[in-house]
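Left out: one protein chain. Kept in place: all the others.
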Amino acid sequence: WRRSSHCAGQTLDISGIYPPIVTPFTQKGEVDYQSLYKNLQKYNNIPFKGLVVQGSNGEYPYLSTEERIEVVRRVKQALPKAKLLMAGSGCESTKATIQMSENMASAGADCLLVVTPCFYHGRMDGSALIHHYIQVADSSPVPIVLYNVPASTFLDLPVSAVIELSQHPNIIGIKDSGGDITRIGLIVHKTRSQDFQVLAGSAGFLMASYTVGAVGGVCALANVLGQEVCELAQLCTSGEWDKARKLQYRLIEPNIAVTRKFGIPALKQAMEWFGYHGGVCRSPLQPLSEVQLKQLHTDFSSNGWL
Amino acid sequence: WRRSSHCAGQTLDISGIYPPIVTPFTQKGEVDYQSLYKNLQKYNNIPFKGLVVQGSNGEYPYLSTEERIEVVRRVKQALPKAKLLMAGSGCESTKATIQMSENMASAGADCLLVVTPCFYHGRMDGSALIHHYIQVADSSPVPIVLYNVPASTFLDLPVSAVIELSQHPNIIGIKDSGGDITRIGLIVHKTRSQDFQVLAGSAGFLMASYTVGAVGGVCALANVLGQEVCELAQLCTSGEWDKARKLQYRLIEPNIAVTRKFGIPALKQAMEWFGYHGGVCRSPLQPLSEVQLKQLHTDFSSNGWL
Amino acid sequence: WRRSSHCAGQTLDISGIYPPIVTPFTQKGEVDYQSLYKNLQKYNNIPFKGLVVQGSNGEYPYLSTEERIEVVRRVKQALPKAKLLMAGSGCESTKATIQMSENMASAGADCLLVVTPCFYHGRMDGSALIHHYIQVADSSPVPIVLYNVPASTFLDLPVSAVIELSQHPNIIGIKDSGGDITRIGLIVHKTRSQDFQVLAGSAGFLMASYTVGAVGGVCALANVLGQEVCELAQLCTSGEWDKARKLQYRLIEPNIAVTRKFGIPALKQAMEWFGYHGGVCRSPLQPLSEVQLKQLHTDFSSNGWL
Partner (left out) sequence: WRRSSHCAGQTLDISGIYPPIVTPFTQKGEVDYQSLYKNLQKYNNIPFKGLVVQGSNGEYPYLSTEERIEVVRRVKQALPKAKLLMAGSGCESTKATIQMSENMASAGADCLLVVTPCFYHGRMDGSALIHHYIQVADSSPVPIVLYNVPASTFLDLPVSAVIELSQHPNIIGIKDSGGDITRIGLIVHKTRSQDFQVLAGSAGFLMASYTVGAVGGVCALANVLGQEVCELAQLCTSGEWDKARKLQYRLIEPNIAVTRKFGIPALKQAMEWFGYHGGVCRSPLQPLSEVQLKQLHTDFSSNGWL
């Protein structure tokens, strides 16, 4: 492998904010590339470091192999060169992950976000996961970012495995969505001698993650309130903690609403309210009920966003 | 849809024992159809009702879409006409599940085992799962068997959803692998006015399941001790409970060993000991350690099987 | 210790059905011994093997040390000599459990039900629990019954620990409320060379437990439908499985309603409907809402009990 297609001779810097973009669908359930394109146009005006394509908010488990690659290709075409494209290439098998990683790199991904395989979770101990990631990193043409999302996978990539994997030259960081701030601090602490960067996986603990040494975040809420999430990041990096705290407070409830409380249907609905194209999810994800819609609206309005 | 390709005008009877067959791989990691064929030849001598292709023991999350269909086609070719081919067609999205169901039916599946989608588990409530299954059942050319496997999916298909789905003419039963015997009894009780059959999902609670009204089982252990599992079923259906109990006892530890204790690598290893072709798993599933191998051996030998 | 105060020279036989009796309270929140006495009078007409005093349905965590002992004493006074008094003496510390065991034995308990300590659950491995139980059994003047209730303790007493403890001459059995029928079968299988008896901890899996070798049950529902639960046990021991199955079915939903669905407030309410004294629970247990009351009623009436 080569260290990075992006910056030969040095490690890719992934610090900053990324929206894990959603995948809009047409009424007939096809990927709606036109709506996707319009969203990307709007995102170009926000100081994101880049975009994550096919994090869990991208409904990637509902996309075919071909769709997953095509979405990456289309996003690459619309993305300014200065912005990073981090693509989610994780599959359950090592073999499929390697293949998907190659295809996504060919389609334009600057680096790859690789979720822990989890179906046979009883066998997915540190040793198996290390084995998996090393094979993927060894063969990937672009750098790998580990992806820990226990709310979806019911697995926590052990900290000891993260430390070991951080030594691999083609593994450059981790996105941790678990929200365990002690763990995030420990990962930063134990990998500080490596070129290894930690991204918070949610806007709810973004400020706290910065304080313990994270360098950015992949935040579902950034699909809706991108400018505000970037502002929070900027306040953190410039040390304006009092202002940061006040902004962080106002982002927690909207963030919970579009993630663990109501999920992607809420994220897509909120995008509509803020001028983006969200639309429907693929089945079996269902639209929100009237009651849920009202609660979602309140979670934004009571914090001054609607 | 039509009620059944197998028995026009009446419901398919799925009572009996099925091994959820493993997928052998060559040294290079390709599906080893020759070894698969040899296993099938041996299984033909055992009074199985049929085979389950691509239950969780078939490593289906590690197979490509094409491989999943091709394995069904090959098994169909080797299977005597009298035996049922139940194929696992579940995918995360409704759309992919419908497509896979059609393809597997075309490849020869007599009925389809459809696992609960689970990735966005926080949104997979009864309503979403009912919606999913009804769409799949409406479009499937062959009957559907629900598949509840909480150890892998971290979801329990609610009993109320099972009851509602049991009324659909193209949903003919459920394989329940959770081992909650109260739940299994309740499902039998509440669906008894429907043409709906319940299969135990593991040999560990097979006898207990028969006593509360189940009519068969899909048992990983039947890949290794197929004759014995069929004998247990026969003792249950003929009411020889004392003999059944003694046999059931001796199957519990081997069953735990090849399922939740050591998983598919153990199942494949035990198959080798009993004259079948097991072989390696696809990565990230790792082989057993020496210590684990010894424990596995003891779990069989201490019960008189080795 | 002596093997048993009940039957010198031989092990106490605990086979049969026990209601884990509730503790009625007066309007002022004191133990209502008069109502308790009236319930006991009615229970005397039912072929129970005995009573369990201060299982989890007895609200024992809400009773003072003195109340716990006094309730045992009062029940003993009202209980016919032929019936066993099994008293729950488990506390978090070994020391307190030993003391409580002595006091309850003095107050008339024939044997003691000792729940797994669980507060520091991360440290309560098999070794710690074995150590605990051996100390308690060594010092107890009456036999000990292990008590596994993972829904309350979030702990499963490991099967290997049960096997080891079954060899202690003063440990005569286990009440297992987890509902894992595979586990119950395995425990019977692995302890069959010992004087060790297994009791199902709930009416929902009572029949299945009998089929795998359990000899009785401690069933919350027996507080309400005592005659019917005893009839189910009788049908099981006499091998009338078809009749047993039909009765078992009708008990599942009422049982779930008074246990995991609505808990002790529902159990006490249902007792009122069937002529017993249930009454209020101690705070923080709250009464059922109107909606819950209706559901509870339906769970009984739809199965022909009301």
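Read from first to last, the chains carry the letters A, B and C; within each, the first residue is number 1.
One rule holds in what follows: a residue touches a chain if its C-beta (ideal position, glycine included) is under 8 Å from a C-beta of that chain, and two chains touch if they have at least 3 such contacts.
Since we're looking at a predicted model, the values are computed, not measured.
With respect to the full assembly, the chain omitted from this view is in touch with A, C. Contact with the undisplayed chain is limited, among A:A78, A:L155 or A:L186, to A:L186. Residue A:G204 is the one among A:G16, A:P143, A:G173 or A:G204 that touches the chain not shown. Of C:Q34, C:T65, C:Q167 or C:S302, it is C:T65 that touches the chain left out of the display. Interface residues of subunit C facing the missing partner chain: 29, 56, 61-62, 64-65, 92-96, 117, 119-124, 127-129, 131-132, 135, 151-152, 154, 260, 263-265, 282-286.
Not every partner is drawn; the one left out touches subunit A at residues 179-182, 185-186, 188-189, 202, 204-205, 207-208, 211-213, 239, 241, 245, 248-250, 252-253, 255-256.
What we mean here is this: only the chains that are shown with their structure count from here on.
Contact topology of the protein chains: linear, an open path with no closing contact.
The angle of the rotation superposing subunit B on subunit C, based on CA atoms and rounded to the nearest 5, is 180 degrees. Comparing the residue numbers each copy contributes, subunit A and subunit B share more than half of them at their mutual interface. Measuring from the averaged C-alpha position of subunit A to that of subunit B gives a distance of 35 Å.
Chain contacts: subunit C has no residue touching two or more partner chains.
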